[in-house]
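Apart from one protein chain that is not included, each protein chain of the complex appears where it belongs.
And now, chain A:
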C-alpha cells in the first residue's frame, strides 16, 4: 500500500486539474471550429469518445515521447534508442536515423537472455532452419511439433509440476484460461493490483469477482469467510468453487507476494490458488524457480501456476502448469490451444535452451552466475536508491523497483532528463497505474555490470535532485545512525569500532554522534546516541521539521543492538510526519521477517493524528544475512505500547544475532561503504 503525503496528493490533483481545465478549454474551441465546418460524421456517432479519448488527446500526447521509444538493437544492458522529433507539438513523432547508446533500465531482461547468447542463439537459428518461423496452425491442427512437446516437459519439470501447456502469448494465457476454469456460480478472488490480463480473463469468465486488498492475507481471509458464509449473490446458494489469484512479483510495485500466508489461508478455506509468475519465474529463487522457491512454498500447494517466457527467458509466450488432469482438460477445451497459432518454433527453442542454461545443463555454471548476479544487482541498486532518499517500492531480491514520482509533470521531466544522460528508464502513468501514483520503474538485469549500475545511480541521483523526488531524505540520516548503534552495541568488544575510528560522515547528525561518543564513557554511549539521534534528526540536520523530542526512554534493554525509544512528536507538519510514517511500513517490509507489521501498519494508517509513538529500531532481518549489500536497519513507528508486543520477536532476533556473527561483519562492511566517499553522495 502506498500512502501519498497530503501535500503531494494536493499538488498532484492540482496538476491534473490544471491539465484537465486547459484540455477542456481547448476542446471548447476545437468544437467551435468544427461546428463552423461541415459535419464529417454523416450520421455516425464519433468512434472515439469520452474521458479516455480526452486523456489521450490532451494529456498523453503532450508527453508521448516518453513512451514507446523505438530501439534498434537487442534489449540488452545497453541498447540503441532511436531519436525522434516532432513538428507539431508532439502530436506525431518522426523517427530519425540517429541513435543514442543508452543504459537499459527498462526491459524485463532479468537474466540477460535478450541478447545473443553463446548457447541459445545457434540453437535458435538451427531450429528456424529446421522448422519455419511459424507453424501457421493451431496446436491441434498440426501446430504441434516435437519441439512443443519437449518444451512442455521442460517447463513442467522446471516449475516442479507434473504437466504444463504452453501458449504463444502471456496475455492470452491468462485471459483464455480463466474462462475455461471458472464460470457462472464460481467466485474469483483477485488481488487488487493484479495484471490487466487476469482482470480481463476474470471478466470474460462470467464468474463473480471479488477483490482483496493488495497483498494482505488477513483481508483475503475476511473476504473468503464473508463470501463462503453468504454464498452467491441473491440466491445464496453455495459457491461452486473459489479461486484466489495472486502474482509472484507485482510488476508495478516490485513487491513479492506473501505467498506462504496466502496459501495457508486458501488451504484453510478450500479455495483453489492461481499464481501468476510472469515476473518472478526465472528471476528469483536459488535456481530461478520463482517465488515458490524463494519463499519456501511447496509447488504442490498451488493448483495452477502460470508464467510467461517474455521476461527472464527472453522469448515469447506463456505457460500453465498443474496436475496432469488439469492440463489434459485444458488441452481439450482451451480456445487458445484449439484456435490460436502455436508458439513459434525458434521461440520455443529459445525457452528450452535458456532453461537448460539456468539449470546448468549446458555444461557451464553461467545460469547460477546469472541468478547470483541479478540478486546482487537488485539488492545493491535498491539499497543505494533508498539511501539517496528515493521512495522505492518493493521488496529485497525483487528486480523490479518503482520510484514514486506522483506529479504528472515529473513524469516527462524524469524520463527526458535521464535519457539526456543516456539512461533509459520507464515511466509509468495512467492507465497502467492509478492516476495519482505515477512512477518510474527500474528493472535490473543480470547483464548489468557494477559500473553500469553505479553510472545509473549517479544519473538518477542527479536527476532526482533536479526533479525533486527524493522525498525521504531524512530517513537516510536515521538509517546510517541506526546502523551505528547496532554496531557499537552488538560487536564483541574486541572488534567493536572505536569511537576514534576515522569516519567520513557527511551527515551533520552523524558527526555529532561521533563527537559525543568521543566524550562519553563506554556505558553511557547508547543513551547518548539515542539522545543525539533524535535531537539531531529532529532539530539539527533538518531545520524544517518542527517535531520535537519531549522524552525518550529505553524500554527494552536486554538486547544488544535493539532499542526502543519513545518519542513524542508534534503534529504540526503533517507531510513530514507522514513521510516518516510511510517509511515505517517500508522499513518493516524490508526488515522482512522481523516484525509482522500487517496489523500494526494498518492501525498506524488509521490513526494518523495520534501523539505518542514508539520507535522500534531493529538491526537487520533475515534477508540481509548473507547479502553483502542488503544489510540495512529497519525501523518502525508504532502506536504507544506497540513495542511491548514486539519483545518476543526481539528475543528471537537476539538469538539470530548470536547465531550469525556474520551479520555484524555485514554491518561493518556497510559502514565502511558509507564511510568511503562513494558515488552515491
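Basically, contacts are C-beta pairs under 8 Å (C-beta built on N, C-alpha and C of every residue); 3 or more make two chains touch, one makes a residue touch a chain; residues count from 1.
Criterion: contacts and distances are computed from a predicted model.
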Which of the following names does UniProt give to the chain that is not shown: "dAMP1 SANT/Myb-like domain-containing protein", "phenylalanine--tRNA ligase", "serine C-palmitoyltransferase" or "Integrator complex subunit 15"? "serine C-palmitoyltransferase"
Missing-chain contact, candidates A:245, A:275, A:291 or A:336, resolves to A:336
Residue among A:12, A:350 or A:377 that touches the chain left out of view: A:350
Missing-chain contact among A:258, A:311, A:410 or A:439 belongs to A:311
Contact residue for the chain not shown (choose from A:62, A:203, A:416 or A:455): A:203
For chain A, which positions touch the chain that isn't shown here? 42-50, 52-53, 55-56, 60, 67-76, 79, 81-82, 95, 104, 106-109, 113-116, 120-121, 124-125, 128-137, 139-146, 148-149, 168-172, 175-176, 179-181, 195-197, 200, 203-204, 224-225, 228-229, 238-243, 268-272, 303-304, 308-311, 313-316, 325-326, 328-329, 331-336, 338-341, 344-347, 350, 424, 426, 428, 431-432, 441
